[in-house]
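One protein chain is absent from this view; the other protein chains keep their places.
Now for chain A:
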Amino acid sequence: MKPLAPLLLSLLFLTSQTVLSFKREEFRNCHQTPFCKRSRARSPGACTLTPHSISISNGDLTATLLSKNDDQIRPLILSLSVYQDGILRLKIDEDYDHPDPAAPKRRFQVPDVIVPEFESKKLWLPRLSTETVGGESSPSTVVYLSDGYDAVLRHDPFEIYIRDKKSGNQKLISLNSHQLFDFEQLRVKQEKQDSDNTEDSGSDDNWEERFRSHTDKRPYGPQSISFDVSFYNAEFVSGIPEHATSLALKPTRGPGVEKDSEPYRLFNLDVFEYLNESPFGLYGSIPLMISHGKEGRSAGFFWLNAAEMQIDVLGDGWDAESGIELVKQKSIDTFWMSEAGIVDAFFFVGPGPKDVVKQYTSVTGRPSMPQLFSIAYHQCRWNYRDEEDVANVDAKFDEHDIPYDVLWLDIEHTDGKRYFTWDPVLFPNPEEMQKKLAAKGRHMVTIVDPHIKRDDSFSLHKEATEKGYYVKDASEKDFDGWCWPGSSSYLDMVNPEIRSWWGDKFSYENYVGSTPSLYIWNDMNEPSVFNGPEVTMPRDALHHGGIEHRELHNAYGYYFHMATSIGLLKRGGGNDRPFVLSRAFFPGSQRYGSVWTGDNTADWDHLRVSVPMILTLGLTGISFSGADVGGFFGNPEPELLVRWYQLGAFYPFFRAHAHQDTKRREPWLFGEKNTRLIREAIRVRYMLLPYLLHII
């Protein structure tokens, strides 16, 4: 018996080790993701499509893309549109008019992201011109884009690019220059289809996908899209958040890059203890890439698509083996892969980085104007336990002469993780508590997550069930997943009716215990599903209108954020600017509030990486963002905490937050000197507030 004791101990030790770290094996890598594996295996020159019947219709250039080989299910329809300020939009989708075989459904095109006023900026193309660009055998169709820029559609091989007339018609940015374009078309499952086909056989014939214990029925078969995009004369590319990595994106393929290196993944996930320096996808996704080169020249590429995306940055010489020397102009090549959706891509000509951001936000919207209090200092912790705790923390700030504006309550404030409720023992008088804070001009934020406790006595759940407002599983029953409250269902926020219903829940009558000084925090909206594949919702779950979750996954959190923000706007009768913090994000999230970089760790690496992460967010339109000051997991040493305050004072969103297992770390707990340093850092922030309000 005796020898067992050390064995047990070592087992426990191992357990606690594994529990405390990122679980790589729970998430799919590119090799385990069939569409990514297939796409990455393609070699340059594989695309056989060429445009036909090029014409102008409704002010757009339209064409039909047909394969030179006879391997196409139905034609693809291409359209090019031009907008003010040098924006080119490219759409490629299936031909839904094609009779046989007809597309079994419409592919998902993300609504509610492009601002309505954008359409009014469209320039109607008057004419096309056809020319043969010097030295080429095939003709190209050229349209005017903006002063000094043309958009060019080369016919064979098929390529789209923007050329800069001022620099002697050099290319600025292009798509499919390496002929990697691929578009897997929707099919109807054949009767004889063998469902035993195992995953990643590389064949297009397998329908079901398995990952760990989860099976994805994939009823429409593979439907991925991939293509290459090149940025010319660029030294760096940045953007495509959210990754815990450098601002300038390092190559993920090519000479000198490890063989098994992963592409940058865009798939909103709740990652436990994420890694520093990793291309792994975190809580939000913005498929916008910005290049930057000599003389401050920038260009941008944005793909509006909410499915899982994988993006390779190809290192110099990546295509050397193929022997094809297509381009003499220096460029950074990138390779974009998405599991579903359509091509709805935007090219931004710049010329400066600021112009690219302006062009991008003219499509997806400018950041909303925050309230002054929301750019001040926020004090958060999982959890301020009860009203007494709240009162004490509040009093201590005054006692130590440290300014702060907002006190936050995490999930434990609720009655059994039923959002919009209060724990009757810990928070018996929420209104009074908020009023006490408000008397000093302070605000409170409570958490409201998208998972609803499946409890029939919970009116919100009852109502959502009756109205059929939940996301459905593949068998069209209400999807039942596990999150904080235990068994939970998830509201289907892509439906505008449900968003409106949700918004009403924030009225003072509906949210009992709320006061005008209360604002909202949306967490877990990737969505996080503890027992789902990769800790999220199964891809074959069904949304409003038969949309598969795989098609809108990355936008789920965005719709939730939007619904909450609209709710607060309604609550204030349109006279109170909402403040909603969200963890998940998507293009357009800047219109609805701020985001933060999720569950970081109290170490120096995470302090460092917060800078490029927040810079990248700012670069991709989300100017109001921050990282948890002090680091969410773990206990920061006092110097790290002080340094984090000194850095955090310059984050657009400045909030300290901590995991419930960590030691208390309010600013006054680390000795007189550290208290003074933190106080000074926060005061610098307060001195800058009037200025910051006008630049965020």
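Here is the rule we use: contacts are C-beta pairs under 8 Å (C-beta built on N, C-alpha and C of every residue); 3 or more make two chains touch, one makes a residue touch a chain; residues count from 1.
Keep in mind that, in the parts below, contacts and distances are computed from a predicted model.
Not every chain of the complex appears here, and the one that does not is recorded in UniProt as "Glucosidase 2 subunit beta", selected from "N(6)-L-threonylcarbamoyladenine synthase", "Elongator complex protein 4", "Arp2/3 complex 41 kDa subunit" or "Glucosidase 2 subunit beta".
Here one chain is not drawn; of A:212, A:462 or A:477, the residue touching it is A:212. Interface note: of A:619, A:642, A:656 or A:677, the residue touching the hidden chain in the full complex is A:619. In the complete complex, the residue from A:353, A:430, A:588 or A:631 that touches the missing chain is A:353. The omitted chain makes contact with chain A at the following residues, 1-2, 4-5, 8-9, 11-12, 14-16, 18-20, 23, 25-26, 212-213, 235, 247, 272, 292, 294, 296, 353-354, 357, 367, 389, 401, 403, 439-441, 481-484, 486-487, 529-531, 535, 614-616, 618-619, 623, 650-652, 659-664, 683, 690-692, 694-696.
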